[in-house]
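With one protein chain withheld, the remaining protein chains of the complex are depicted in position.
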């Protein structure tokens, strides 16, 4: 019998580590989506796709613009290198394709004292001009069952007013030097890692409907294992604090040297209770009672931890487009997350605390407006 | 583009609670399978299927024999009431269809002192006559990541020789009286619940390749909340011990009154270490710090706990058939599990310890053969 | 200034491992007691006492009967080898001294088919004749804060009726052969280890005021690491089940081969909730995040686990005597614990299930009285 279900026609751009995963999610784990096309400029990635995607009927492209013209294409999942996230997203929007873009939207924002183009803002402005096109930045933790459970409990008021948020993103140490090479383009540890934690702060602190307003940020960091990170103004351990107007504080930790594996965790501290997500990381439900004690494994990377969340992200993006519903993540919040991440990164580099007024303009410590940075 | 992948043509029989889940797993979560047909004698279930399966191209049947004739059908997932598991499985085998059958194969075995047909054995004998047909009883825990992890560690020898196995299957209390009605057909708590734990004992104690041989069994039970279970010779809390020849013991607990939810757990105790699976049940990675202490939720039923395992089961069954590989669970072991479950149930009813010799024949406590029971 | 507080004059008999600890507890950690005398027949132990007890004013004895005559002596803590527990306790009672006796009261009971003296019963009968003398068998777990917390919660009715009790006593494996030598006098694993678990079952199942009545017991065991235990009719892993009249079951596990250390734990399962004591053993509050996972240590022996409980035991015994209050543990219950332990040990050896009637008399499986065993 012929199926009568309508399925969203999706393409994936970029078939590297995350791109290949997104392709698989749309191909095999998102019933209402159909992966029809995939793009990569990398021969190695195309080779992988010939084996794993083409047999399922996926058309492969080595030219992004060509792919956008694929007949019937409705949506694009942008999973290329961070540096082209913004550009590809904008092109897709202008081609009237819905977009699910990997985080972060970009690594640059107007807090930098350079005349660079402010990419996140440009994505946002473009999206505004195409109100029928749905654009979402993929902050995977928002689709994780435990975070969602925490959000529902918070929403119900069970912990009172969310007041303090502590969140960390800690990667297993990779002795290959990968993190140093990666730092050249990543935007730095606060933009690459803590961007998730920042997003969570914006999510939980806007539980009453309004994005919280940043009052000040400050960041610290050290290079404990990878001194060469300093070349890129980056660190392998970062601590940052974001103070919001109206009595809320978020504080963050990120690390590239967590010994047992990936440990991303969050505490949402309200006036009458606290929710802890992943205080006790674990791969599963197994504990080993060994001569040297009791031991358990933890996920080795963020995908082991968040695989189901990425799948859920693909499904909800698909549903939102098919049913013309509101996307689960607001684009304005994702732009703000980049802005805060970049501010923390600047504070790390300058050693200075950075202040903002309620309109988001940078001011000095006495509240006087400062030159655009 | 047209896909060029070959996919296994599967039908599901029975669209009740588990049948509907199996249908969804083959339809949406088993890339290499294609759900082509489904059978149910229940109008309510067919109605559900019209909405959820038919639009995806699945042909619906109200006659099991007709479904077996569906053109191109290669395999059947039997998920009807336990009482017809054996009959449908045999019919499918005889129609040259591969079979994935829900546990248990049946609730009856030759340990009963009645001249009833020994259903499990009949399935086994039939399967033997069709060596090209693959038949597997779906013991979901064998596909659970944590149990598999435990098995791999055990296989490597890291805990020495598996010697003691403790395992429990505890359901959340259902005050509706469901368990009483269900007991009429379930075969009793040791056949319905502990069958999983028995299967785990057989799995871990045959890690060197040979099924362990039962020496004796004994069972105890109480009806703490549902006295009416006694009508069916059943209990709501059972404790059983299975002693194997060659120095191994498994002991089990099952309950229908676990307050917070489903708590199925297992310890595999070896001569140099112990593996504990799910000592600390949890729904996810969230803990709530509340005025009355720290709290976490646990799964409410076995499907919340084992959903991924059921999906994996469908995938591996599919792969084994498509690639003509050995099935992950041996049918002989599944028949033995029923035999042990039935023996425990008899011990519960009679209050007596039951002995076997190394050939599996029932003997009295001095090792003399007893009449067939 | 001279103190005006009256303190209980105590002697300790036996200065081996536990005796030395008891001496220290009465000497330094029981404010209202004064350790005035100590007895040991072992020169090595007396030597230890010269250094650690004598400087604090404790008089040392190498003759137990002489010690009983120590002027002003009011109470004796019997902590010698198990084989003389009963004899020394009886002598002390007859000398009008209050007694705190280490568990078990003895290793023998009338369930044995030998004409041996039934020591526990004799202690009990003697104590009856001296109603002003307080006699308590030291089951340390009853003084542990977590067990007490569990008891209070159960007493309040928060878990409904206690129905199933699971309890285990698992020692760290000692490769020196100690356990084999020890088995000659220990009475066997059910009398030596599970006696604690049996005592807990009696405690929690008599929460309404009446000792529960044993209906049947059955035991199994293997010698996984120490085959020489068989010489003493003992095992290194034991599983036992005790069925009580009135719908309660206790099941036990004991082991001499727990890899990481001591793991004694208990679950009290009631009709509306369950209490788990020490499901997750730990030395303290430290977890190590290491390259091979997250690890924690557990206690290496029962004293590391129960040190505070032993101290509390000394304090409460002292208070009960000084204030002429009821002792926290009833002697009848301690005698019953020995009886059940010995019955389990016999079931282990014979392979047979053992039945009792409501009066505690042994019967065959059809309820007919059996000859005294």
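Observations
Think of it as A, B and C in the order they're written, each chain with its own count starting at 1.
Basically, contacts are C-beta pairs under 8 Å (C-beta built on N, C-alpha and C of every residue); 3 or more make two chains touch, one makes a residue touch a chain.
Nothing here was measured: the structure is a model prediction, and the numbers come from that model.
Considering C:31, C:157, C:177 or C:227, the position touching the chain not shown turns out to be C:31 (whole complex). From the options A:126, A:216 or A:334, the residue with contact to the chain not on display is A:216. Only one of the listed residues, B:43, B:131, B:209 or B:293, touches the absent chain: B:293.
Of A:163, A:308 or A:333, it is A:163 that touches the chain left out of the display. Listed residues C:164, C:225 or C:275: the one in touch with the omitted chain is C:275.
Interface residues of chain B facing the missing partner chain: 258-261, 263, 280-282, 289-298. What chain C contributes to its contact with the hidden chain is residues 1-5, 27-29, 31, 36, 54-59, 145-146, 149-150, 153, 158-159, 272-291, 297.
Summarising the interface, chain A meets the missing chain with residues 159, 161, 163-164, 166, 216, 218, 220-225, 237, 239, 241, 243, 247-249, 251, 253, 255, 257-259, 269, 271-274, 279-280, 351-353, 365.
As a convention for this text, only the chains that are shown with their structure count from here on.
At the interface between chain B and chain C, over half of the residue numbers appear on both sides, which makes the contact a same-residue one. Centre-to-centre separation between chain A and chain C, using Cα means, comes to 58 Å. Rounded to whole angstrom units, the spacing between the C-alpha centres of chain B and chain C is 41. Shown for chain B are the residues in touch with two or more other chains, namely 159, 272-274, 279-280.
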